[in-house]
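As you look at this complex, bear in mind that one protein chain is not there, while each of the others sits in place.
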Amino acid sequence: MVLREPSLGPVFGIKGGAAGGGYSQVIPMEDINLHFTGDFAAIEKANNLLAALIDNNLQNKEHNLNIDPRTIKWKRVMDMNDRSLRQIVIGIGGTGNGIPREDGFNITPASEVMAILCMSKDIDDLKNRLGNIFVGFTFDKKPIFARDLKAQGAMALLLKDAIKPNLVQTLEGNPAILHGGPFANIAQGTNTILATKMGLSLGDYVVTEAGFGADLGAEKFMNIKCGYGKLAPEAIVLVATIRALRHHGGAKKEEYNTPSMERVSKGFQNLAKHIENCKKFGITPVVAINHFPADTTEEIEFVQTQCAALGVKAIVSYGFAKGGEGTQELAQAVCDVIDAGTNHFKPLYDWNLSVEEKIKTIATEIYGADGVEYSSKARTQLKMILNLGYDKLPICMAKTQKSLSDKETAVGRPTGFTINVREFEFAAGAGFIIPILGDMMRMPGLPAVPASEHMDIDNAGKISGLS
Amino acid sequence: MVLREPSLGPVFGIKGGAAGGGYSQVIPMEDINLHFTGDFAAIEKANNLLAALIDNNLQNKEHNLNIDPRTIKWKRVMDMNDRSLRQIVIGIGGTGNGIPREDGFNITPASEVMAILCMSKDIDDLKNRLGNIFVGFTFDKKPIFARDLKAQGAMALLLKDAIKPNLVQTLEGNPAILHGGPFANIAQGTNTILATKMGLSLGDYVVTEAGFGADLGAEKFMNIKCGYGKLAPEAIVLVATIRALRHHGGAKKEEYNTPSMERVSKGFQNLAKHIENCKKFGITPVVAINHFPADTTEEIEFVQTQCAALGVKAIVSYGFAKGGEGTQELAQAVCDVIDAGTNHFKPLYDWNLSVEEKIKTIATEIYGADGVEYSSKARTQLKMILNLGYDKLPICMAKTQKSLSDKETAVGRPTGFTINVREFEFAAGAGFIIPILGDMMRMPGLPAVPASEHMDIDNAGKISGLS
Amino acid sequence: MVLREPSLGPVFGIKGGAAGGGYSQVIPMEDINLHFTGDFAAIEKANNLLAALIDNNLQNKEHNLNIDPRTIKWKRVMDMNDRSLRQIVIGIGGTGNGIPREDGFNITPASEVMAILCMSKDIDDLKNRLGNIFVGFTFDKKPIFARDLKAQGAMALLLKDAIKPNLVQTLEGNPAILHGGPFANIAQGTNTILATKMGLSLGDYVVTEAGFGADLGAEKFMNIKCGYGKLAPEAIVLVATIRALRHHGGAKKEEYNTPSMERVSKGFQNLAKHIENCKKFGITPVVAINHFPADTTEEIEFVQTQCAALGVKAIVSYGFAKGGEGTQELAQAVCDVIDAGTNHFKPLYDWNLSVEEKIKTIATEIYGADGVEYSSKARTQLKMILNLGYDKLPICMAKTQKSLSDKETAVGRPTGFTINVREFEFAAGAGFIIPILGDMMRMPGLPAVPASEHMDIDNAGKISGLS
Partner (left out) sequence: MVLREPSLGPVFGIKGGAAGGGYSQVIPMEDINLHFTGDFAAIEKANNLLAALIDNNLQNKEHNLNIDPRTIKWKRVMDMNDRSLRQIVIGIGGTGNGIPREDGFNITPASEVMAILCMSKDIDDLKNRLGNIFVGFTFDKKPIFARDLKAQGAMALLLKDAIKPNLVQTLEGNPAILHGGPFANIAQGTNTILATKMGLSLGDYVVTEAGFGADLGAEKFMNIKCGYGKLAPEAIVLVATIRALRHHGGAKKEEYNTPSMERVSKGFQNLAKHIENCKKFGITPVVAINHFPADTTEEIEFVQTQCAALGVKAIVSYGFAKGGEGTQELAQAVCDVIDAGTNHFKPLYDWNLSVEEKIKTIATEIYGADGVEYSSKARTQLKMILNLGYDKLPICMAKTQKSLSDKETAVGRPTGFTINVREFEFAAGAGFIIPILGDMMRMPGLPAVPASEHMDIDNAGKISGLS
């Protein structure tokens, strides 16, 4: 099992920890949820070293690269839910304190350094990608990269341990490799290629995850990670819950635990679209119904029948309540699929297509959109991407995870919509272009009552409030 | 041997690493100089969690403490030489992004959390001190502390591993405990009380360090750390170099390696004052002359003769060139002093004196000043300190390490000067008052050519440029 | 003749003065183009007094209205092309210097105080409108108005002379009243109601202007100013140039002076649409062809023939070259129309319609759009406008003057487009709602070589560089 590491920021917010639950948990939970092996701290440091080098270059008139401070795209990061740092002005206080400019902090998992770590196959590749990070433009409009600041060596040095995968175990003692932690809405959402390959070299079957809905995590896994990592998955486990189907069928938050055949049957259209999408990659998925206490037999059977009609097995998974034993049937079904050898992975699009064609393919094939619209800002940026020669990179959509469309409230299987590309970013080091649909948050905030208020440790080292 | 951990920020700047040199070094050097065991990262995170909680409290109208954003004293920290973060404006960008206010980052070792870690005797003490951190005032002028934000539990949780001392070894395999890393000019400059006590429980003789000149590190060690830790040192090793004596005798930077009896004899007055100061604590020091290649026998003998005239042994130490063997004579002399039992430690001042009396004592007795002047700002702050009831805390002077006075350029043993308290800060959690003499920098900057430019790691993991 | 006063800002920029040209000029030109009678300075002061009162209210805890500084909509103004003031952070520097917040300066003609002055019928009305200015919200989401700060009396006092119309003369000695100067793209674009009424009480025929294209100035004149001022125009002079028709027919800037029947005939569609629009207000316009040296007889005759086909007279005006004599024919034609009494003014829409209906009417009837789209931000603001009870106000579109659509480059008579409302503002005091289409600039910038570089005055008071 190869998974992502959790970010510390949300631990103090609403979300809490991310080490799993019930009998389906990795341990030591407290360490995994806190500093763990220091990977995030190292990524943060590498990211912020580059930022300090940029501002230092602005300040010093020797070796000055003539960077226009208003064009700098590289932001600082902090693994903390800290909304006040989203948009800041730095370099105030006179000639000794740098050059004034606007800046902002993202949360650490949103750092391109995180994405680069996940994409790198070794230290040389890591350094190369770090050196390729796009920083901004000079006053003469020439692009500046991290390598122009000679930053990649020191950044890689800071990542010398972070690049090594971390081995932990489940409650039942099964090995789990945790490595890398990009979010799936704003980044590629999967663990490192190195960890996945390490898993492949050690086990017969390797299970990995792709965050959020299959329209985000799975699409990016197939088109980006498999491309860079030369991976060819042999099966997909598509995780569904009856709760989520009710939601996609129109249930409100307080009704998620209320059985309703009407809602499940309506919401099934969402799952059907995800199944259809998996098949577009040459793979017939196995659906895992993650069991919750309020699920009714009628609802479950309905889903199973509908899946069967689509040629797909849907199996109830009891991992939370029963651990490994509860997922035996599911595991068997997955092995059967793999052993049958009927799945033949193929990516959805060719990287050599134009950026607009690649985006259109994802939008129409995966999201079910009619087309794509670009803001005038996005069009300008698209030209810049073309001029800089980045148009052959794969696409990493930044889209809400709450809908197949780019509109949070459109549940189920929306149709008759266009998606709107508000602006573009690009990760020249990690190697992808990021069309941003709507307002995607890179730095979360804390809730009115942060989870931290209930956390404690006593003199004997006993921890409370962390889960 | 119980020492401090190095800060990562200066590693990329001019200073380079801080793991010692020659045969006098602790290993694994690369790890110690980089993330080490993550203590600094944990301190940074705990510091910044409090900052995020403060800004989150401003943002949320429920549970709002009515804090006046302009009075917030708690700054964020980053272990990076990053001058652009010294003075910033945060919370820009509308109602979703917090309340706009001025803020700034200090370097991590300057965090009060670092000072608190160094002063705490266990987790309960740690939490108590964290809760006592002063945050700022409400609009009604009431003080707000970290405990009002229920921050201390989560902060302590983040420090659960950082509070444990780190065991490393010297090149010769001798154990060394590295723990805590406050600077000695702006903070108390010594490792944690916990590490010192652990050392005392494990060894017959424990050697520890107190950063910068004896007017800073040693004075604070004796008056603050010994007070909180109930420690009574039995010997002082006063480290001197012929180079430094030349400097204090008037040599310019390019003349430091040029032998000069005139300069050494003039500069000796500086050492004499430090010897005198040690005796004020009831301890006759042993002077260690840290040997450099350009030292002449004549210069060394002069120092030894002069020291002898003051009743003090001065022994040449060859630790850099020869390791343990080179410091045998020194070690023996220190043991002799301890075994003789003639030293009887006593602090310089009574904590119950008024703040002005305590400062005056340090200024006149240790620095050799005629008196102390206060800016009008400092006087106002002094009243506030009195009103808040912090006047019985010990004093932690923030002063340049380059002179016994508060004027960098006054080398040797300056006389006929007054020191100027520009402003006050206070560490209500760590437990001391900080009079600030002159412009003390809390966040260094990088040089025109940062050390990071020469750092590298190759595909085999071989590191270069780090020392 | 009743006209607007020029803004000082653009005088130093690209645009230069705005007192007319050739024999068609008002004098004293230098004074009119500089401070004139101080009206703009008074408006600026009244605007900025309110701003100072707002920030003073934030600062003082007595009489504090609990305003959320992030919601303040009232900006400062300066009659200067000064792009650096567009977006600023104020209140930096500690507790004595106010509360930090984001702010910005608009150019003085963009001030709502300018709009209010233009709409007011007397001092009481002026004070009432000034008191109605919307400032922002409290932390409890209650709206705050200028009257809550008791600002209207002092603001009106500052405007005591500015409210009085200014009488100047043309080069030929004809009286001209100049009063008020709002821009026509971002504001209502016509002189004060008071000046227009003064003109009506003094002359038999009163000519006034409505800035930019008839889709902007005329539409707003008819629907807003006529509504508030109870005015019913009896004729419209629709000013056209052959140059502009060439432009709307596809000519580039360097081709504006190149005769081209093809372009004029294509560009005529733009004029035809404006003629059609005038008729929608119940008025058949007279077209004035403002003569330029490069106009050919063939082009002029084409326009006249086409106009005739639409039932409209098109007469060449030689005001620039010949003064009053050159406009005699035009004047006669206008008098004939008025005397015939065939025009019967009616507004385009009923103020009681919903905001969306009013906008849709203007967009489809006047611009020729297919429909209107709203950003999600605009929709939210629309709800707020409804909640505050401002939905029955007339509409003052902020749209580019370069096209009938909201896309600068769409010349001629564009079809098949929708307009996009990016956001809403509303002038609660002046009395209109402002849908903003695209990025409308409220504060211009200076060009690389500002006109000011060539301006001078010698010791004898002789002025150069101002025209």
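All chains are identified by letter, namely A, B and C, in their written order; residue positions are counted from 1 within each chain.
Keep in mind that, in the parts below, contacts are C-beta pairs under 8 Å (C-beta built on N, C-alpha and C of every residue); 3 or more make two chains touch, one makes a residue touch a chain.
All values derive from a computational prediction rather than experimental measurement.
Taking every chain of the complex into account, the absent chain touches A, C.
Here the missing chain is touched by one residue of C:I193, C:A314, C:V355 or C:L446, and it is C:L446. When the missing chain is restored to the complex, the residue among C:A52, C:L202 or C:A340 that touches it is C:A52.
Within the full complex, the residue among A:I67, A:V89, A:I275 or A:V337 touching the omitted chain is A:V89.
From the options C:E298, C:D350, C:E408 or C:D456, the residue with contact to the chain not on display is C:D456.
Where chain A meets the missing chain, the touching residues are 61, 68-71, 89, 92-95, 99-102, 139.
The set of chain C residues touching the chain not shown comprises 8, 12, 30, 34-35, 38, 41-42, 45, 48-49, 51-53, 55-56, 58-60, 62-63, 78-93, 96-99, 101-103, 122-124, 127, 150-151, 153-154, 156-158, 160-161, 445-450, 452-459, 461, 463, 465-466.
The rule is short, and it goes like this: only the chains that are shown with their structure count from here on.
Placing every chain at the mean of its C-alpha atoms, the farthest one from chain C is found to be B. For the two copies, chain A and chain C, the CA superposition rotation is 180 degrees, given to the nearest 5. Averaged C-alpha coordinates give centres for chain A and chain C that are 49 Å from one another. A straight line joining the Cα centres of chain B and chain C is 64 Å long. Touching two or more other chains at once are residues 89, 92-93, 99, 101-102 of chain B.
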